[in-house]
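Take this structure first; my questions come after.
For this depiction, one protein chain was excluded, whereas all remaining protein chains were kept in their positions.
Think of it as A and B in the order they're written, each chain with its own count starting at 1.
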Amino acid sequence: MGQMWTAYVTNPDTAPDLNNLPTFDPEYGFPDGRPEREMVASQEEMNMARVPMDKRDFCAHFYIAFLKCRRDNFPNLLNCRHAKHEYDHCEYEDFVIRMKEYERERRLLERGKRKRLVAEREALED
Amino acid sequence: MVISPSLIISSLNLGILTILLGSIFFFSKSYFSKGNVNFPLIKTTSACLSVNNDKEETIEYNSGPFAMAILKVLAFLSVLSLLVTCNNSIQSINITLSLWLSNTPLNISLNFIYDQYFLVFLSVALIVTWSIMEFSFYYMTEDPNSSAFFRLLTIFLLNMLILTCSNSLFLIFLGWEGGGFLSFLLISWWTTRNDASSSALEAVITNRIGNIGLITFMALSALNFNSSNLTNILSSNENLTPLLPFLLFGLILAAAGKSAQFGLHPWLPALLEGPTPVSALLHSSTMVVAGVFLLVRTSELFSSPLITHSLVLILGGTTALFAASTAIAQHDIKKIIAYSTTSQLGLMVTAIGIGQPALAFFHICTHAFFKAMLFLCSGSVIHSLSDEQDLRKMGGLSKLLPVTSSCLILGSLALMAPLLAGFYSKDLILEATSASVLNLLGIVLSIVATMLTAVYSFRIIFFCFSLSPSCSSPFSHSEENFNLNNALLRLATGTIASGWFFSNLLFAPPSFNVTSLAKGTPLIVPIIGVAALFMSLISSTSNSIGSNAHSATTSQWFFVDAVHLSIITMSLALSFFSSRTLDRGWQENIGPQGIAPTSTALSKISQAGQIGLIKRYILSSMASVLVILALSLLILS
Partner (left out) sequence: MALARCARCLRFDRFSPVVRVSSARYASGDVSLPGPYPETPEERAAAAKKYGMRVEDYEPYADDGWGWGDYPKLKKQHADDRDPHGDWDFPEDRRNWGEVMHIEQDLFVRQRPNAYKQNRKIPLWKQSMILGGILTTLATLGILGNKYKYFVPVGPKQYPFNNLYVEKGGDPDAVPDTPKNYTFPTSSYI
């Protein structure tokens, strides 16, 4: 609930737009550069495995492995707990990256606001 | 020809539908007089013969065992086809049998779609119907025409399966309408009861409102996508037509009418006038979920970010809250379970509203088991307590009816306690709610409804067990009937296992990344509800509670009274106005009452000329010839 309190009550001016992230340059603040996200499964592989649209994210290869496991171990699907866990873990990591993106955006917005305020104060003092 | 899994599945499913269709014609009449009976024909394995000791010596032939046998076989067949599907990870098979109506540009064909939704629903529906048929063989033994009852149940099931498996909108409409009609027939089964017939009327009229929505959807999709096939409509790239809001409105209206969402809900509790097996089959597990099923099938239309998502969410949340808050104040055990059904339907619609149709479908499947079982339990209790439905007069049931009462506990717990069927799906829906961006009211409503669910579920348990028996003449030998016990125990197995089975072996539901608080919500909230219930039970006195809030929950938020009154007042005022102005007003004065005096006066004037003098006649004919000549000259010139 804290995120909503911040976004709607205390700091509505620096609340990030949830649908348009990031508004800043992704490389900004990373002097050594930023690794790009790696997609393991190719488009053909996903097509062959008939992965649903919403599952074609960066964890699709784990999902394909999970599907494969289910197919191979058919009656005993409990064998696929490990594959499911791996897929879930990948999704969790993906979620963490999204959280970090949100937090980065928010902090950058607040930093921009701080800098703007400082600049205004200096302009007044001059 | 190679035997491919898709061939097996489609032939199995078509076979199931065909056998079901064919079996309808083999339900015989209940009674034969002895003279007409052809004994070798009747003494088949599926016939149940019992010779009454009446003077007339009628022989009772009941087709209950026949229906049970058919459904048992079909249930096993459907499980087989489900297993084949899982083994081959087939997503959907779309088969077109033949052109149905060829003279239309829409190409209406017998087009079936066998996807995971249908196959799971088929198995669940057949197993539940099998149990309910067995139960109704116990429940309807004394009914003089029970074979017709079993036949109606089977026809209903056939309609429901057509609705769920067909791809063509016209076939869907066929099943939709057939389900509504069969529900009308089954509710008014005891036709001489006024309550039953008025409830049936109410149901059928409310269903008509839903049908308006479905027809709107059909007409607009024919107009927009030039197709009546759901797959074509959903995959069409022109989804974003300006008429899309109207399409979605039609869908929502259809679903709200069929699934008893708030505003069109009053028919669902009224349906309890029908026999208990009907309530168990139609109004908890199969027919009422048809609306939600339609939304699940067409959920891809909802993907565009319109206000409809929010609307569906609020509609579902309001229904869930309304029904749950009403259920906690009812005393009729069947009413509590009926409102609980409405509340769970609201939760399913909520799941549609957050864009998780698979979870809504999961909830449909688990809900079918435990809600059907709860209804069967209530039927057993009511039968045993000689038609006593008041919850407050039940008590100490665990001593009298051990199997029924344990199943009753199980079903009530399934809604709130972990490791049982309802919790698997409900927990997932709440988790998905707390992991998505949505209207704040939606999540609040669903959480409050969950709390109230625990309250009314626990209330049933409390009243059935805590007190001592308070009924006058209980006869508990009904549990010796193995038809009752088998049905209950089968559904109880489903209640225990189905959630685990579906989530692990069939659906592989998505995992959500939520905080520990949100993860714990489905567990914490029922505990709070049960604690609040205990507090109020301890502190409540024998005095009746007279507050307005209490009355609002007991009388369903006054919805029925207020709406009925407003509709009646409006239509009466309109008809009074039209009667005063049209029937007995200016229309009457100008029309029928005006024409007669006018024509009388005119004929009197012309009568003045007709006095029998030849000169007058010649003069008048000359005058008319002159007039005609003058006129023709005038026109020609």
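One rule holds in what follows: contacts are C-beta pairs under 8 Å (C-beta built on N, C-alpha and C of every residue); 3 or more make two chains touch, one makes a residue touch a chain.
Note that the coordinates shown come from a computational prediction; the quantities given were computed from them, not determined experimentally.
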item: Full-complex contact with the absent chain, from B:441, B:489 or B:505; value: B:441
item: Hidden partner chain, residues of subunit A it touches; value: 3-4, 7-8, 16, 18-22, 26-27, 30, 32, 34-37, 39, 43, 46, 53, 56-58, 60, 94-95, 97-103, 105-106
item: Residues of subunit B (touch criterion as defined above) contacting the omitted chain; value: 192-195, 197-198, 201, 237, 307, 310, 314, 318, 434-444, 514, 548, 551-552, 555, 557-562, 564-565, 567-569, 572, 580, 584
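Throughout what follows, only the chains that are shown with their structure count from here on.
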item: Chain centre separation (subunit A, subunit B; CA means) in Å; value: 42
item: Touching residues on subunit A, where the partner in the complex is subunit B; value: 18, 50, 66-67, 70-71, 74, 77-78, 84, 88, 91-92, 95
item: Of all residues in subunit B, those that touch subunit A in their complex; value: 86-87, 89, 91, 437, 504-505, 508, 511, 513
